[in-house]
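With one protein chain held back, the other chains of the complex are shown just where they sit.
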């Protein structure tokens, strides 16, 4: 062989380890805390979130005249705000996770369908994408929710359709370019079935882009969920979510603002933390997504 | 250019048709409106009469055809609650909504764009960081939380402004500010990144290397080019003038279209919801069309192509 001695392979430069900015570190810490609260809500809640304490109605939090019995105070029925907050965090995160995953799976699937079949299938998907992108999602969601009544499953699925068109666009674009001249066409001509091409090759290659899109959509879904719940059209009592707590706490804005402030700041901090971490991830991993 | 316009128009009409279909499908799938409006124990004759009156006893495709035909003729149905024309109910609320959203739009543009440009031109300065931090906050604080916080401070604690309702211009201040701040944050962020993108282009560096004064470079090259993507997002904001205040109107009990929508949705008032859906879709689609036309005016390449095509 003409070249029995191959030139030594120059190893790719190791990924540079840049220091994690302080804001991102705090954001990650907050997200971890929220996840822990969501997982351990039953264990760490001092009371059941529906337990009434009628002698201690609208009692203030510690520091402004309240007692340690109810650290963040109680609501109009004497329910412990801290316990309700923990369960609301669990509910809101659960809904946001479920909806984000549904949206990503549905959108990516539609994008792949469009890329695989082209022709009228693609036109139909693109028309749906245009349709979704051209209307404020809140309006669509309001119409669907009120007329279908309200179950938690429907609510999660509905929120899943928020931003599905972004995944569909990304997945379609990347799958087409992979199939046109790239590795996907190469694998297909090896005799691979379409499922193998999409699952084993295209999906892993576009996963980082999709995951970044998910971190961008996640806070939006939390905001949507809390907005709809605030309007009384989302999570229904006795279940509780962050927006739902704000909505019901609003009636006691003057007498017991703590009912509303605790979930309100939780929403702000959580969406802020995820946005900061998501932006940082995007800048580091995928500069094309802006 | 004519062909471009025609294809845009066709797309716009298709979107409207899809919204009509969507409204029809969702509303008819959701159950029997007769049973929802009438009480469950209403006499069967009354329910049947209600169905006949609203055309609910006909086959579904027939309802769809009639529905589509009626909308084409401008008949958007009557409110099932009080029997008035839905279009009248909705249009009489529009001035109230615009009274909030138009000043809010002025705030968004008046604060968001200068802030974004300033931040981009002084990248990584203290002001840039401050603007961007505020912008991220504005984006992550939901409007109902912001609104309630403003109420807590300015209405409850300080007692300067009313906490809700309508009547005087003072009632409008808090909702307008609530709407304006969030939008200004989004716009500032967007303008900044559009500007930074343009400032990184080779022609900017070439122009400043040739000795063109920096101010002239920014005014002559950077701003017009950064305006192109910014117009898109402003177009979206214009499109949501009617629909963008649903939550804020609810927070401040403001009698606008958004409040009407929430009430209509709770009451399952089909005609009103459909009417608002269509109205929102029409505004969105119209503003998208305008944005497309503005592109032609703003983008010198498109302008040249048009001139070349004409000559």
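Letters A and B mark the chains in the order given here, with residues in each chain numbered from 1 onward.
Methods note: a contact is a pair of C-beta atoms (placed from the backbone, for glycine too) under 8 Å apart; a residue touches a chain by one contact, two chains touch by 3 or more.
Just so we're on the same page, contacts and distances are computed from a predicted model.
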Name the absent chain by its UniProt protein name; which of "ATP-binding cassette domain-containing protein", "3-oxoacyl-[acyl-carrier-protein] synthase 2", "Anti-sigma F factor antagonist" or "Methylmalonyl-CoA mutase" is it? "ATP-binding cassette domain-containing protein"
May I ask which residue of A:22, A:54 or A:190 touches the chain that does not appear here? A:190
Among A:84, A:201 or A:282, exactly one should touch the missing chain; which is it? A:201
In the whole complex, what residues of chain A lie against the chain that is missing from view? 1-4, 6-7, 9, 11-12, 181-183, 185-187, 189-194, 196, 201, 204-205
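Please note the rule applied: only the chains that are shown with their structure count from here on.
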Between chain B and chain A, distance of the C-alpha-averaged centres to the nearest whole Å: 23
Where on chain B is chain A touching in the complex? 11, 14-15, 18-19, 22-23, 26-27, 29-31, 136-137, 139-145, 148-149, 151-152, 156, 163, 193, 240, 243-244, 246-247, 250-251, 261-262, 265-266, 268, 270, 273, 276-277, 280-281, 284-285, 288
Of all residues in chain A, those that touch chain B in their complex: 127, 130-131, 134-136, 138-140, 142-149, 219, 223, 226-227, 230-233, 243, 246-247, 250, 253-254, 257, 260, 264, 267-268, 271-272, 275-276, 290
